[in-house]
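My questions all concern the structure below.
All protein chains but one are shown in place.
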Amino acid sequence: MKPDHAPLAQGELAARYPLIRKDTGRLAAPLTPEDCALQSMPDASPVKWHLAHTTWFFETFVLQRFAVRYAPFHPGFRYLFNSYYNTVGEQYPRPQRGLLSRPALDEVLAYRAHVDERMRAMLDGPTLGDEALGLVELGLHHEQQHQELILADVKHLLSLNPLEPAYAADGAHPAAAAAPLEWRARDGGVADIGHDGTGFAFDNEQPRHRVLLAPFEIASRPATSGEYLAFVEEGGYRRPELWLSEGWAVAQAQRWEAPLYWRHRDGEWREFTLAGARPLDAGRPVSHLSHFEADAYARWAGARLPTEFEWEHAAGAGGEVWEWTSSSYGPYPGYRPAAGAVGEYNGKFMSNQYVLRGSSCATPAGHARRTYRNFFPSGARWQFSGVRLARDAA
Amino acid sequence: MKPDHAPLAQGELAARYPLIRKDTGRLAAPLTPEDCALQSMPDASPVKWHLAHTTWFFETFVLQRFAVRYAPFHPGFRYLFNSYYNTVGEQYPRPQRGLLSRPALDEVLAYRAHVDERMRAMLDGPTLGDEALGLVELGLHHEQQHQELILADVKHLLSLNPLEPAYAADGAHPAAAAAPLEWRARDGGVADIGHDGTGFAFDNEQPRHRVLLAPFEIASRPATSGEYLAFVEEGGYRRPELWLSEGWAVAQAQRWEAPLYWRHRDGEWREFTLAGARPLDAGRPVSHLSHFEADAYARWAGARLPTEFEWEHAAGAGGEVWEWTSSSYGPYPGYRPAAGAVGEYNGKFMSNQYVLRGSSCATPAGHARRTYRNFFPSGARWQFSGVRLARDAA
Amino acid sequence: MKPDHAPLAQGELAARYPLIRKDTGRLAAPLTPEDCALQSMPDASPVKWHLAHTTWFFETFVLQRFAVRYAPFHPGFRYLFNSYYNTVGEQYPRPQRGLLSRPALDEVLAYRAHVDERMRAMLDGPTLGDEALGLVELGLHHEQQHQELILADVKHLLSLNPLEPAYAADGAHPAAAAAPLEWRARDGGVADIGHDGTGFAFDNEQPRHRVLLAPFEIASRPATSGEYLAFVEEGGYRRPELWLSEGWAVAQAQRWEAPLYWRHRDGEWREFTLAGARPLDAGRPVSHLSHFEADAYARWAGARLPTEFEWEHAAGAGGEVWEWTSSSYGPYPGYRPAAGAVGEYNGKFMSNQYVLRGSSCATPAGHARRTYRNFFPSGARWQFSGVRLARDAA
Partner (left out) sequence: MKPDHAPLAQGELAARYPLIRKDTGRLAAPLTPEDCALQSMPDASPVKWHLAHTTWFFETFVLQRFAVRYAPFHPGFRYLFNSYYNTVGEQYPRPQRGLLSRPALDEVLAYRAHVDERMRAMLDGPTLGDEALGLVELGLHHEQQHQELILADVKHLLSLNPLEPAYAADGAHPAAAAAPLEWRARDGGVADIGHDGTGFAFDNEQPRHRVLLAPFEIASRPATSGEYLAFVEEGGYRRPELWLSEGWAVAQAQRWEAPLYWRHRDGEWREFTLAGARPLDAGRPVSHLSHFEADAYARWAGARLPTEFEWEHAAGAGGEVWEWTSSSYGPYPGYRPAAGAVGEYNGKFMSNQYVLRGSSCATPAGHARRTYRNFFPSGARWQFSGVRLARDAA
């Protein structure tokens, strides 16, 4: 990969590498070996797989190319932990990741330690070129993406267990009162969209280009669970006129009646969280919505989703939930994927997915930015995804 | 429906109605009752169903609302021939349209005659208001859309028959030599996109709005079968790096090796056509491509698909194949579906489909226009769909 | 095939052939071309296919082998209308029989006439050997089996049509009062089972052999719809303890609540029949039961199904419904399939099916006999299948 920006300095990367890698380990620490081995659905992966795959990324794209005399930790891992890089070779089938009892968690942790030690030696050693440094930096951002996926996947797995186990206790958690929703007007005109090349960005945030916007208004915050509850209780899941045709078909087939982790029991709405099941917290942003639900909610509310351009133009980054936009995930004008295997990182997924903007409670600090483009299929609900309303200027 | 434009005059509609309706009958004329009753896949419909549904459209949206003392031809048809209008009521399941041996073709033709007679009386009678006239006009455009679908669906049905029956003989058909492909440069800047309200347009072509384009180049004609054959023969269907990830998965699962109706037998490429199987005609536009194949072909050719805005800005309408664009099918800024049941015509399908522009050999004369937006899912191959290349300005 | 018995004399076959073939035509006479072309599910076949396949049987097994200079009516039919004879060649896929709009019904009827004419000439001609005569006789019994299948398949197809069309009007039909159910005791001991070789029998009814039976009792008639209704109304479809495990799973997955053609509307039980929908006739034998339902009903009634040996030992043949037995369909001791292609007629289906005995209202006169073994999978409901109770001797 020839990065479009100057990568971080080697010393800075040497400092960040162990911190970010340890963060991943900390996320897995509360989990048992069994928690780490199971796969709850084809879309999700076992935690153990995340731990190994992120390591595979450094081994394959950095150590095997730039380290002196690096021998792979295990010859079978090149195949087992390749997610989707055809350039690297064949891949173990994704829906079967939960069939791998071996390597055991301990062996995967040893794999992490082994690669970390070699990475440390490399980063502390002779000066590396920009390509190597750029790949290390990419690997760290990749690692952070998987940190969020670990939480989403574990939450999904535990939610299916009738024992309703908690991932982690959390402390006292007073119900929040959300600020009143306000509409913020934004002028139209030509906006600059995409990353300007200062610091790291994924290839899909580039090239920076100009887009013509009409005047619009955007909500001051995402919708809360309390607001969404009104949609549910006023029959939102039973009124086809509020839904995209495909969304209605999916909602009927999968018997959706509320967001993924909401449960109605004994007259009370509860929500499964990483701390176990709890009463619904009306003041917090509603989460775990599909694009279809976000779209139907917006229609019900007499509004619409923002485009990703409106969002980038208007909103700051960061927040408690990713925010669905109405924009299909596609290439920016002039987009070119990176050369080599990492060119498969983003571009080949540019079909039939929708863009989410912002960040969530599960996003590692410092990972997101205003131009960041997250993306998932319209029916995906297990991410920390919510909805912010927009509307045309009056 | 409150049409956005002034509908055609009543006299003009009275003249056009019987012509367009007869065109539909002419398309069905070469077919046996069995040809008209079968459904080859859930995406397709029996011809008999098309004949009845287009009639249902006039009966439900025009006669039942605006005719004096109109009694439905058959009480069960409201349910049987409702395609997807939730506002009208429940619908007979689409994948089971091929299970209806009754009503027989004769009865459906009698249904057509009955509605046509009442429509004639109405259009020849007292002056109608704009809403009624607008719905008649919409119904005629709707009828023309189904004329094209009849050909696509019949072709698919006959193609599955090992006897390779022909829909219709065609005359002498000398192989065409395509003109050499040229690149046409277009300046960027602000372009006006969408229908200007003069004459009929579907709601999805509106509102007219401005879009900022970068300079680009677009091919002078769609790719030919001969050009596409080079892609096939150079391993285009075996090289994942040319494909979108989802497209590759579909192509593998469905074992695609060439366009839908191409067959390789005894060392020769043949193509199933409405006139039966024939040697591949290298000079004609390649047809029956999915969006995935069009996209992979463009990548192989070192080019890309045009956006629908580039297409509208640069190309004239009309041609032998619909042309896939890179644009996901979504609402134009400020889009509002029509009020009432016909509001379900277009808007609710604005997810996970891609826009095709132009028209095809199966499109009725006068139906298409420069701002017309056709749309299908990425994997659809049974439409008369091809590919025109584009690229960024050098 | 070397028949185990002396076939009928040539003159007798020459007399029977046209009568039985005409019976088939009579069954199809009330049907439209569309009725004859559609396939309602993979288990069923279009009537047109039955008409052609039975003709194919005579063409392939008789005319092509024994007629002088016989040229096939159409070269493609050998493939299209081969049901399951691997020895003859590949077969057109069964679930796609409903995709064949061509040959049209008229052409299939011409195929029948062509083969019938050649068969007539052959049977009226020089003396044929036993092998040829045996195959003609087999073909006529085969034809009669398909006569019953035509009625079962048409009933299923029409039952799925919301218009509830009738296959044929039937006359005044006074509700029958069933005779009281009586228990008939039978001694145990060694019973002779299977066909004795006098006259025609299928290979699966042979060899005749001896079976040891314990004393048992068997009902004087099959269960009526009225008796079965008590099972339904006492929760028979909601009590897993009455069902085989697999039956319960199927009943839940397919949401069974009553026999296939029963419908509960506005507080009344109705039944779809070949004469259209009618009030349930409590006095007639319950029909269209799966093996699972027959078994559950017997358990609910404190009884069991008879074995096929008990049935043959005790019952006479003939009746209004086929009667499920508890016997899995397998070979009799010493069973040998016929040599050649017709050896695929019965033997290869001897797994995971259960035997039905007797005959039904749809069975052609003279077709069944006491040793006849009909067989279907446990979940099949679209045949004219009911239940007769049995129990161990006190």
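Order of writing sets the labels: A, B and C. Residues in every chain begin at 1.
One rule holds in what follows: a residue touches a chain if its C-beta (ideal position, glycine included) is under 8 Å from a C-beta of that chain, and two chains touch if they have at least 3 such contacts.
Please read these numbers as outputs of a predicted model, since none were measured by experiment.
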item: Where the missing chain makes contact, among the chains that are shown; value: A, C
item: Option touching the unshown chain, where C:30, C:333 or C:366 are the choices; value: C:333
item: Identified contact with the non-displayed chain, of C:71, C:185 or C:214; value: C:214
item: Touching residues (missing chain, whole complex) on chain A; value: 32-38, 40, 48, 76, 79-80, 92, 96, 98-105, 157-158, 160-163, 165
item: Residues of chain C in contact with the chain not shown; value: 84, 86-87, 190, 209-212, 214, 240-241, 243-248, 291-292, 295, 326-328, 330-331, 333-334, 344, 348-352, 378, 392
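Convention: only the chains that are shown with their structure count from here on.
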item: Euclidean distance of C-alpha centroids - chain A vs chain C, Å; value: 58
item: Distance between chain centroids, defined by C-alpha means - chain B, chain C (Å); value: 45
item: Chain B, residues touching no fewer than two other chains; value: none
